[in-house]
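All protein chains of the complex are present and in place, except for one that has been dropped.
For chain A:
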Amino acid sequence: MEISNLPISPSIRSKLLSKGYTSLSSLSSISPSFLAQELSVKLEEAVEVLRAVSDTTTSKSAHTPNGIIPGAVTAWDMLSEEQMQRHISTGCEDLDAILGGGIHCKEVTEVGGVPGIGKTQLGIQLAVNVQIPVEYGGLGGKAVYIDTEGSFMAERAYQIAEGCIYDILDKFPSNSREFLSCKERLQVNNFLAGIFYFRICSYTEQIAVINYLENFLTEHGDVKLVIIDSVTFHFRQDFDDLAQRTRVLGGLSLRLMKLSKMFNLAVVLLNQVTTKFTDGSFQLTLALGDSWSHSCTNRIILHWNGNERCAYIEKSPSVPSASAPYLVTGKGIRGINSNFKRARIM
């Protein structure tokens, strides 16, 4: 890295260059007081400059299993880790199956669809399902629900939590001692208390909350899911400069990806649709543009297939593209083949 790429303020950089320090090696054996005198800056500022230089040149003393690149892990370690990873069930067995178990942690998944197809329903279902205790096959974690449109209805979350608990107790009727303690935790109010809800009214607040999440997640270490419903709304309303919008969105997606890896949680972004002119006609596509479509690890599109609701995996690094039908019932998202007596469409 050259001096021009160091993360220091422009005026100090120009002073360094004007004094003839053009490469990092020229700064390697200089004391802070000498540098301060040379550049006529304060001692603290000189210390900062030298620290920035040393940060970029010395290797970090992190765990280096292969000794080649600090901070890297081998593919085998990643595989073992992935196999131990639990997934968040969506409520529909077919959809879980094509996703490879459910929504993955440490990844950013984008879900888009036309209005009324069930994006918010899926969001609320995931916020409930992430809280299923580990003994029953879930993650036992909490959820952060960032609502930009006001579509989260607490009464619906109550219905979905109730339906989820009912189905768990139905599936695991065991009364053994280890299950008894979990059963106490299976209360609808507990599930509702485990959803942290932020209501965002502008894109500034959206950027602020994503920046603030790092502190929040450090404090609340049991959060395993972050949902943003929807990530598009405010960015379509007031942003006039599209190039700036792309840059800001890029920054947001990088930050979300970093959060998901750092705290080992799943990030789910709900997106809207728009029309795009390709191949001579208008086609439906997810909003926010082509650059945004690269930012997410996985992409699921919810659409109507005749009279059925279907989920189509458009993009995923680990599972093939496939479609699965699902239902939105009174108890939440369920599969087509779930017991018809219970999966009654209202």
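Simple rule for what comes next: a residue touches a chain if its C-beta (ideal position, glycine included) is under 8 Å from a C-beta of that chain, and two chains touch if they have at least 3 such contacts; residues count from 1.
Keep this in mind: contacts and distances are computed from a predicted model.
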item: Which of "GOLD domain-containing protein", "DNA repair (Rad51) family protein", "adenine phosphoribosyltransferase" or "TMM27 protein" matches, in UniProt, the chain that is not displayed; value: "DNA repair (Rad51) family protein"
item: Residue of A:3, A:36, A:52 or A:319 touching the missing chain in the full complex; value: A:52
item: Given A:4, A:237 or A:337, the one touching the chain that is not displayed; value: A:237
item: Touching residues (missing chain, whole complex) on chain A; value: 7-12, 48, 52, 114-116, 120-121, 127, 144-145, 149-159, 189, 191-205, 207-209, 211-212, 214-216, 230, 232-234, 236-238, 244, 247-248, 251, 272-275, 278, 281-285, 301, 303-304, 306-308, 312, 314, 321, 330, 345-346
